[in-house]
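Take a look at the structure set out below.
Note that this complex is displayed minus one protein chain, with the remaining chains in position.
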Amino acid sequence: MARMTYLAAARAALAEEMRRDPLVWAVGEDLGRGGVFGQYAGLVEEFGPERISDAPISEAAILGASVGAALMGTRPVVEMRFSDFALCAVDELVNQAAKARFMFGGQGRVPLVVREPIGMWRSSAAQHSQSLEAWYAHIPGLVVACPATPADNKGLLKSAIRCDDPVVYMEHKNLWPLEGEVPEGEHLVPFGVARRVRAGGDVTIVSWSQQVHVCAEAAEALAGEGIGVDLIDLRTLWPWDRVMVLESAARTGRLLVCHEAVAVAGFGAEIAATVAEHTSAKVRRLGAPRAPVGYAPPVEDAVRVGAAAVAATARSMMGR
Amino acid sequence: MARMTYLAAARAALAEEMRRDPLVWAVGEDLGRGGVFGQYAGLVEEFGPERISDAPISEAAILGASVGAALMGTRPVVEMRFSDFALCAVDELVNQAAKARFMFGGQGRVPLVVREPIGMWRSSAAQHSQSLEAWYAHIPGLVVACPATPADNKGLLKSAIRCDDPVVYMEHKNLWPLEGEVPEGEHLVPFGVARRVRAGGDVTIVSWSQQVHVCAEAAEALAGEGIGVDLIDLRTLWPWDRVMVLESAARTGRLLVCHEAVAVAGFGAEIAATVAEHTSAKVRRLGAPRAPVGYAPPVEDAVRVGAAAVAATARSMMGR
Amino acid sequence: MPPDQSSRNFDVSRLREQHRLMWRIRALEQAALRGLAEKVVLGAIHPSIGQEAVAAGVVGNLRRDDILLSTHRGHGHTLAKGADSEAMLRELLGRVGGTCGGKGGSMHIADFQVGMLGANGVVGANIVIAAGAAHAIKLRREDRVVCCIFGDGAINRGPFLEGLNWAAVFGLPVLFVCEDNGFAATTRTASMTAGAGPATRARAFGIVAEEVDGNDILAVDAAVQGLLAQVRGGGGPRFLHASTYRLTGHTGADAAPYRPAEEVAARRLEEPIGRAAELLRGAGVDAAALAADQAAAEAEIAAAYEAAFAAPYPEAAEAFRDVQDVGSPLQGAF
Partner (left out) sequence: MPPDQSSRNFDVSRLREQHRLMWRIRALEQAALRGLAEKVVLGAIHPSIGQEAVAAGVVGNLRRDDILLSTHRGHGHTLAKGADSEAMLRELLGRVGGTCGGKGGSMHIADFQVGMLGANGVVGANIVIAAGAAHAIKLRREDRVVCCIFGDGAINRGPFLEGLNWAAVFGLPVLFVCEDNGFAATTRTASMTAGAGPATRARAFGIVAEEVDGNDILAVDAAVQGLLAQVRGGGGPRFLHASTYRLTGHTGADAAPYRPAEEVAARRLEEPIGRAAELLRGAGVDAAALAADQAAAEAEIAAAYEAAFAAPYPEAAEAFRDVQDVGSPLQGAF
């Protein structure tokens, strides 16, 4: 175990995988100077500019070229900088990367990791704050990972790089400086296995990415009131851990799904609907209003789902 | 009333709106020769090539230019040909069209209609068959319409053209030849008001677009077995008619949502989750497997949600 | 107006092979159109009838381990790359044993065994993918090259810019070929394309570009040989603009009423197989030999078509195979 940040954990994961497998390479704008958040700092010095490759501002080519390079047996790690800019390369991801293996009858694979930092980050406004994980969960062929902790940002990124499917890998911009214990060396977190953040018998709360920490804060407060929260960090949205979620919701009889993304048609709907289909648990969702993210702090904060709202909803589900 | 096809109804709607408002114009590839399905046939003769404008194969420019033209007070109707190709212009739709009004503090509007024909059409395979309506329902700022009948394809398209918000207008390719009665002249279908296709007291079925017809077939069969289906055609996914759906589900105690799109993170999840949150109705969803659409007929058919599956699910919800 | 052929020097046996290949391509597409008319082929077919010299002249110069990326109008390219005609027809008919197991169809035909990495249903999308395939070749220090063929309409899509710039910046081994048949679906491409054309655009990225009569197999062959040698020599990307004409409609279902019959009739006189035959006749190959080329091609394709027609459809369970390793496609469905 070593104490390190979410950012450093991802960097370590990438460096380890690049040492292990010479076919792994990373490409994106500014990578040679460490990338926009410093996630790649120092890597070009170790691996050289071919494997830590700069790119023109050509998102369609960054992603599209990586599809070609993946079909040819290399394992590109693609940096999209902000998930918002990945919207400049949706054909390449959804029509090409996700479908190639199926369309071609299994002749090829697209082992590609698309890093798309998500989420609100103070005053980044409408085009630098989105969380569109629900979109990719809807697309056959894609894997979707949303790490919430440094340890997971190491273990999931390593799994993503070794995966033969295209993985949309969504780190939360606010989490870069978060510190935590991270296992050294070979630490692989499998896809589709959720993490029980804390155990409790009254309300199941399911979340992912930075919102897990908001929910943990709420759970702490609720514990003080005698409400036991079974808090589940989903880690990956596709595949997602139905077994843990259904077991927990059936046991507590109450499911609250909570995410930073817009509530309407968010991935919370999938979880709530699944639980409603398969258990008799009460279900509730918490997500952002259906509004773009604004710049001024009060406007931005108005669309955040805070710990108070989480706790209040859990309380009301308990009839309090 | 006149009997006409779904295709002709849309053409009539566009022609009427273009006659009414000189600021309405249409742009897309091949429009001067009627468009890829003939939806624009004859219009260039009446309105000339400036208002029924051809375009280069430049989806980003078709959509992006229309954002600029809309901000400048014209009302573009944009043809994307297949909704799949709209994935080449997602930044323009999601980061620009949908957010401009909000980001700029209300200084401008983007009165834009984006026509995106959706759905499976015999052997069109993975890149010409998608139904991604759930994506756009998730994006603040967008309206999403999915007409199922000729009358609605007139009334909703006219409303879309008059709307000051950007509207993603999804016609189903299989419905082009469908005939029905269409009110002549001023026929406006408001957004967010669903259509009760048939009334019944046992199971609420919610659907939209071509899948409505599949559900109607199932409802007919179920009626013969004494199961009364309250069949609701949602018509628009944003806004969507929560009032009609919640009332019906509360009354029947059973909600089945059914769509052609992939089930996972489809818009059915939003409806099922909402109903589960607000009523004690049983909920079930039916949608496609999470697989790309294949070319060979049996492979394609394997991901269709047929009337038999709808009826079987309804029966099982009735305990039969 | 085709140039005077009488004084041209060429390798007769090479041209004879190309003549055979062009006939095989034409026969295959005629079979596909027949399948369409008889509702045996159910998806769209985009024939390249009249454009065969591009397929034969460009792709015929690739090694088996070279990589090809093509378009919706890619039957000719695919056959020229070495795909089996029966496997191709099985794919077009959506049958077991198709190159993609019947799951792709005409617009997604691919044969990785012969380096054919896929047609594409999205215009222009293959350009960036091709750049990336070449990128992988460079990273792996391999000596093969990539060839990417696209239409004249594709040069108006953003990926054209991004892919060409990418290939030039990274000095990648790729030959870009713009197969210009004058049309983008029903639209005369020139009406929607600004500037002096594809080669000029390519040169704006510092890419050496040549222009050629794409119905003249000798010219295409010679240009491609020269350009490919430069690409193989590590010179980075090269570009070829080959002008041709689409003798059919955009798809098998398009009667193409938007262009005068006289135009088509005039262009038919310049179609590449006839021109190749004329050259061969001039070099002493007799009419019977040429007719035999056609007959052999048609026999091959007829047999392939019958076999494809007789083959079964894939089973429904194929719908859920090769989606992805992680997660079940059936979770949450039905």
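Order as written gives the chain letters A, B and C; numbering starts at 1 within each chain.
What we mean here is this: a residue touches a chain if its C-beta (ideal position, glycine included) is under 8 Å from a C-beta of that chain, and two chains touch if they have at least 3 such contacts.
Predicted, not measured: the structure shown is a model, and the values here were computed from it.
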item	value
Which displayed chains the unshown chain touches	A, B, C
Absent-chain contact - pick from A:A13, A:C88 or A:A276	A:C88
Touching the absent chain when the full complex is considered, from A:A26, A:A126 or A:V245	A:A126
Among A:L93, A:A263 or A:A276, residue touching the chain not depicted	A:A263
Sole contact to the chain not displayed, among C:R90, C:R201 or C:R275	C:R201
Contact partner of the left-out chain, one of C:E86, C:D111, C:E162 or C:E179	C:E162
Absent chain, residues of subunit C that touch it	156-162, 164-165, 168-169, 191-196, 200-201, 203-207
Contact footprint on subunit B, counting only the chain that is left out	23, 25, 50-51, 55-56, 58, 60-61, 63-74, 76, 91-92, 95-96, 100-108, 140-143, 163-165, 191-192, 238-239, 242, 270, 274
Touching residues on subunit A - with respect to the absent chain	29-30, 32-33, 36, 54-60, 84-85, 88, 122-128, 262-264, 285-292, 294-303, 305, 309
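We take it that only the chains that are shown with their structure count from here on.
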item	value
Those chains which touch subunit C and also touch subunit B	A
Chain centre separation (subunit B, subunit C; CA means) in Å	36
Geometric centre distance via CA averages, subunit C-subunit A, whole Å	40
Mean-CA-position distance for subunit B and subunit A (Å)	30
Residues of subunit C whose C-beta touches two or more other chains	98, 100, 102-104, 108, 120-122, 158, 323, 327, 329, 331-332
Interface hub residues of subunit B, defined as touching at least two other chains	84-85, 88, 125-127, 262, 264, 285, 289-292, 294
